[in-house]
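What follows is a single structure, written as structure tokens, with notes after it.
One protein chain omitted, others in place.
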Amino acid sequence: MKTFDTTATGVYLITVTPFTDSGVLDLASTDRMVDFCLDAGVTGLTVLGIMGEATKLTAEESRLFVRQVLTRVAGRVPVVVGASAPGFAPMKELTESVMALGAAGVMVAPPSTVRTDDQIVAYFDMVQETVGPNVPWVLQDHPVATGVQMSAGVIQRILKNAPTCVMLKHEDCPGLAKLSAIRAASARGEVRRVSILTGNGGGLFLPEELSRGADGAMTGFAYPEMMVGVCRAFAAGDIDKAHDIFDAYLPLARYEQQAGIGLAVRKHILAERGVIASSAIRKPGPKLSAADIADIQQLTVRQLRRLAEIT
Amino acid sequence: MKTFDTTATGVYLITVTPFTDSGVLDLASTDRMVDFCLDAGVTGLTVLGIMGEATKLTAEESRLFVRQVLTRVAGRVPVVVGASAPGFAPMKELTESVMALGAAGVMVAPPSTVRTDDQIVAYFDMVQETVGPNVPWVLQDHPVATGVQMSAGVIQRILKNAPTCVMLKHEDCPGLAKLSAIRAASARGEVRRVSILTGNGGGLFLPEELSRGADGAMTGFAYPEMMVGVCRAFAAGDIDKAHDIFDAYLPLARYEQQAGIGLAVRKHILAERGVIASSAIRKPGPKLSAADIADIQQLTVRQLRRLAEIT
Amino acid sequence: MKTFDTTATGVYLITVTPFTDSGVLDLASTDRMVDFCLDAGVTGLTVLGIMGEATKLTAEESRLFVRQVLTRVAGRVPVVVGASAPGFAPMKELTESVMALGAAGVMVAPPSTVRTDDQIVAYFDMVQETVGPNVPWVLQDHPVATGVQMSAGVIQRILKNAPTCVMLKHEDCPGLAKLSAIRAASARGEVRRVSILTGNGGGLFLPEELSRGADGAMTGFAYPEMMVGVCRAFAAGDIDKAHDIFDAYLPLARYEQQAGIGLAVRKHILAERGVIASSAIRKPGPKLSAADIADIQQLTVRQLRRLAEIT
Partner (left out) sequence: MKTFDTTATGVYLITVTPFTDSGVLDLASTDRMVDFCLDAGVTGLTVLGIMGEATKLTAEESRLFVRQVLTRVAGRVPVVVGASAPGFAPMKELTESVMALGAAGVMVAPPSTVRTDDQIVAYFDMVQETVGPNVPWVLQDHPVATGVQMSAGVIQRILKNAPTCVMLKHEDCPGLAKLSAIRAASARGEVRRVSILTGNGGGLFLPEELSRGADGAMTGFAYPEMMVGVCRAFAAGDIDKAHDIFDAYLPLARYEQQAGIGLAVRKHILAERGVIASSAIRKPGPKLSAADIADIQQLTVRQLRRLAEIT
């Protein structure tokens, strides 16, 4: 297994959490989903993120799901678990529990209540203290979801105080200038270099982010082969091929990123592809209309056609 | 015990959660706090609210604390448990767990993601479905904390769909017009009458709310005897006495309602009064400065003096 | 001139406001920009929107700019003027002033302070009263910018009360279901049919919006020929051609829609295309980096190549 550390590259897929039509955790689909991701070439998995409906699971269901994923992965790639929580006691408990099960690390986003630079830095100092000296963790910078704006300078301050933070999940939309600034600071020796994986809108800026120094993507999309293909082409120096792959998937990726129904689109496609048995989302959650499904059908046909043209 | 139903009146105190100086749940102080509240004349207790640091407890700690409170109360007054959760599976689990322990009901506030009238109504339809037909529950209307604005009309729509919603915790700041509108709708027979307890800023508008038809207060303040006294004087028809009591406590109540350090002020006073052993707050949380403590000291001395004058 | 009324279709381009390098209003570029838009086939213009830096102009500059646009347009297409304002006296003054100059109508978005359904409806009742019985106006539904969520039902209530509201600028992201719901309500005769032009992210969902019943686009993009081409192909029944055109421009359109630097990207391209003399944005505003400009250059080259392939 590639170690989960500051040298991580490639695609850490944010997985969905499969349910049956009646809303029960679907462990058979979980196994198929893990196989599907690994077959697609991902270098890691991230579970219990926002798109994993983490907050809709009971504590026991969360443990069950994480254990199932870890068992199926069987050490082939690192698995990161979302551990954002409004309090540090639950964060500590969840972290210890998933690390004991074999997780590679945890991911933490700030609560919407921190605002000033000092408040943000102080919060992550407490996160570092909470996860302790032995747990590698991911700093999630996702202002669209959290409302928290972290400047490049603040991220550097956090990294200086946090010896076991190994990765930045960069989701500032799109924050290309911030990405450049952080890489430049590392190049000047002002802050240690960590892995940066990007997540904006299901990878909607992935080619540009790679050219600014990102190491890959940590995001979800019903076609993980897109992100894998873009990253591999980029790593091979074939920038035009990276864009060709990206552009072919872009119309559908854009559609899957719709606020509100995005997760429903993703689960619908994953069910259509045979990865999960049901596209069910737990309440409160959206349902696709016939018109939505027709849109997806049309975009999928066009995507297939375009992929055939470029390969 | 007074039943927890639509006829509830008086003061349901929102309790703090006591910790030792090292941040461990303090069950001995929990017992003393229960006794203190009952001695002060409260007609109910509400635990695991925002001011109860609910989100900073592990699931096991929450259960321990609720069980300790329920054991000590021993059925003398109803105990309501905060059950707001981002997902319905955890809400259902927590509700079943605390009802099994002997809670009288649960309280639910909406998530900040619901906005339109229809979204709010749909959310509480799902809450009713989640808690089921046998659990009395409190609708918490607290826009300052949730960002969700419920009009009087929306509250009526929720009540019509929710047969076991027995109480509105009215915290719209101060929302006197809304209170009047809901009472008027009940008077016209448009919606069944439920209990309305108010919580604005530690009861900072309690006399006016009672005159608009509120049945009492559900809030926290280091001097629950204030709310009890105001409600009793009001019930006895002595409006001027209700105001006299209220005004005597107002300078300190106002100070305790400061955004940011309010809970620290409350726990400091409760520790000073010998109710809890430590004023410790779990991180992230504020700490009082020497100047803050001097302010409290001065306000307390003045409060004592004024209380002596009016009795 | 095509009248500005409920039958409006096609592309109403949201124009930029050209400045010289030193930040002075550039009226020569304004003329060239008007010609460029009309040559591209737009059916209307919308000025003084968010992307028109309206709030950075003095009242006198606003008048000067509107007069210049109207003079150059010379009645060939309708010109709509953004008139959102925190108060009704300034809204009335601006409306009267631009209508006297020859504008076809005004556009109004709600302030972020209205929240409940009733508050939103009441606000637009006051808007209708303010603009009066003789001014056609556009209801702008743009929750990303305003924070105000209008359900389909609320929009219908507004339209019922507002006889001179002729158009909905639909920018809910992407809100396809809402668009369908409004059209269905008109089809059932529950509300009169108005023109719906869409603006999501520079038209990032335009093909799907047209298929749900939108009449066209009201948005900005440095290549208005994209929206014009998509609308014309769609109107001609050639859905696949509409998508082909859309997909060819999508990588650059997506890049231009970046939060923060979007307007700088747009003005940079318009300057490169010779439409405006300078890409200057008034403070506070972003500046492009060399890396940003390299991205645009690369995307433009790829766009040209792809356009050559599909035509």
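Letters A, B and C mark the chains in the order given here, with residues in each chain numbered from 1 onward.
Here is the rule we use: a residue touches a chain if its C-beta (ideal position, glycine included) is under 8 Å from a C-beta of that chain, and two chains touch if they have at least 3 such contacts.
All figures in this text were calculated on a predicted structure; none of them were measured in a lab.
Student: In the whole complex, not just what's shown, which of B:Ala162, B:Leu204 or B:Ala280 touches the removed chain?
Tutor: Within the whole complex, the residue contacting the unshown chain is B:Leu204.
Student: Please pick, from B:Leu176, B:Val194 or B:Val228, the residue that touches the omitted chain in the full complex.
Tutor: B:Leu176
Student: Any idea which of B:Phe19, B:Phe88, B:Trp137 or B:Tyr255 touches the chain not displayed?
Tutor: B:Tyr255
Student: For the chain that's not shown, point to the residue among C:Asp5, C:Asp31 or C:Glu61 touching it.
Tutor: Of the listed residues, the one touching the omitted chain is C:Glu61.
Student: Just to verify: which one of A:Thr7, A:Gln149, A:Gln297 or A:Thr311 makes contact with the chain not shown?
Tutor: Of these options, the touching residue for the absent chain is A:Gln149.
Student: Residues of chain C in contact with the chain that isn't shown?
Tutor: 53, 55-59, 61, 85-90, 93, 122-123, 126, 282-284
Student: Could you list which residues of chain B touch the chain missing from the display?
Tutor: Chain B touches the chain not shown through residues 173-174, 176-177, 180, 204-205, 208, 211-212, 240, 243, 246-247, 250-251, 254-255, 258-259, 261, 289, 291-292, 295, 298, 302, 306.
Student: Kindly note down the residues of chain A that lie in touch with the hidden chain.
Tutor: 115-119, 149-151, 153-154
We adopt the following convention: only the chains that are shown with their structure count from here on.
Student: So which chains are sitting against chain A and chain B at once?
Tutor: Looking at chain B and chain A together, the chains touching each of them are C.
Student: For the homomeric pair chain A and chain C, should the interface be classed as same or different, according to whether the shared residue numbers exceed half of all numbers used?
Tutor: At the contact between chain A and chain C, which are copies of one sequence, the residues are largely the same (over half shared).
Student: Between chain A and chain B, what is the gap in Å from one C-alpha centre to the other?
Tutor: Computed value for the inter-centroid distance: 38 Å.
Student: Suppose each chain is reduced to the average of its Cα coordinates; what separation in Å results between chain B and chain C?
Tutor: From the centre of chain B to the centre of chain C is 47 Å.
Student: Taking each chain's centre as its mean C-alpha position, how far apart are chain A and chain C in Å?
Tutor: Here chain A and chain C have centroids separated by 33 Å.
Student: Give me the residues of chain C that touch two or more other chains.
Tutor: Expected reply: no residues.
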